[in-house]
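I'd like to ask you about the structure that follows.
Of the protein chains in this complex, all but one are displayed in their positions.
== subunit A ==
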Amino acid sequence: MDSQPIRLLPRRLAVGAAALSLLAGSLFSHVASAEVNTTGLAVTDSEVTVGILHSATGTMAISETGSIQAERLAIEQINASGGVLGRQIKVIQEDGASDWPTFAEKARKLLVGDKVATVFGCWTSASRKAVLPVFEKENGLLYYPTFYEGLEQSKNVIYTGQEATQQILAGLDWVAKEKGAKTFYLLGSDYIWPRTSMKIARKHIENVLGGKVVGEEYYPLGNTQFGSLINKIKLRKPDVVFAAVVGGSNVAFYKQMKAAGVTADKQTLLTLSVTEDELLGIGGENMAGFYASMKYFQSLDNPNNAAFVEAFKAKYGKDAVIGDVTQAAYLGPWLWKAAVEKAGSFDIDKVVAASPGIELDTAPEGYVKVHDNHHLWSKTRIGEVQKDGQFKVVFESDLIEPNPFPEGYQ
């Protein structure tokens, strides 16, 4: 709360960069490395080393590529504006290869071998659970970008995506109010995130909204046949289909919904698992008119986001798309920089202690603040899928307090 909001870069990066780094250099260079680094991290007078740990290969590369791109963009921008405490950020990127033990091994390599000051990484909950013991034992710091099921809080992790209640409750409230929804069909891929999310959703629907769950179903990851399910949806006629299907199944599900004539004019659908990234594979025309509940959409209309989208496209091509997690990943380096500068030190314990209360009013999603529980205060938006693969924002909530251990929902 006492921290200053951090200003993002001026839009003309290249022009200002040199001047800024000179300025920043003169401000901070007198701070000796021994003072800002008492625990032997990889920090020199001119450089600080950080790690990026995502899957660049394997099945998860589909999702994690965007996060790597966003983190690299943020780091590049921070470096262009003078770095962190006058030091340029050097990145060591490791590949988790969509394999959870590999994630743990690479995390240990980054923390023990490379002595990185922080790590930006992980995407699935499974990979996060795999690296968590390593980060806690070696006292590292992880910025984790994905929206996830909650029920976790670690001293060594800052969660820059939404926990389940932030994403789910606002979405359900909206659909109950705007669409008068009373009956819900819950549907997901069969693993921890959809199951926990649907458990929360069911409690909220039954206890708070006074609605009814007319079906709840999980399909194995990678399932590509949804015909029977779609017939059941037609039979039960729910007001809303509430979906958290992921991966290749996601594409199959929406293509087959469209083919079976279940389109937005006949059926309301709200999903937790489709961002602009997924829409590339699904095709906007297969999903037009359905809704997604997220904290960020690429189409958000604010100056921060306009600058972010422009910089992202300048670096990765005009066809690049930015999904919710990509934006959350972009916040990681900025939040870390703010915490380090507030702490005046790279020491993990000091950075962690300085993190709660850090605010960014320059985030593409608008304003975020780090809560004592290491999650972010954020808004939830409802986006309507457009044919061109973008979302139209139709609703925006107030700032929602993160609550990873929601009482009455477990």
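To be clear about the criterion, contacts are C-beta pairs under 8 Å (C-beta built on N, C-alpha and C of every residue); 3 or more make two chains touch, one makes a residue touch a chain; residues count from 1.
As a convention for this text, contacts and distances are computed from a predicted model.
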item	value
Record-based protein name (UniProt) of the chain missing from this complex, from "Branched-chain amino acid ABC transporter permease", "ATP synthase subunit a", "Sensor-like histidine kinase SenX3" or "Copper resistance protein B"	"Branched-chain amino acid ABC transporter permease"
Candidates A:62, A:264, A:353 or A:393 - the one touching the absent chain	A:62
Touch with the omitted chain, as defined above, among A:157, A:241, A:269 or A:282	A:282
Identified contact with the non-displayed chain, of A:135, A:174, A:193 or A:219	A:219
Per the touch definition above, residue among A:146, A:250 or A:327 touching the missing chain	A:250
Candidates A:72, A:204 or A:258 - the one touching the absent chain	A:258
Chain not shown, touching residues in subunit A	56-59, 61-62, 64-66, 190, 217-220, 222-225, 227-229, 231-232, 234-235, 247-248, 250-252, 255-256, 258-262, 277-278, 280-283, 285-286
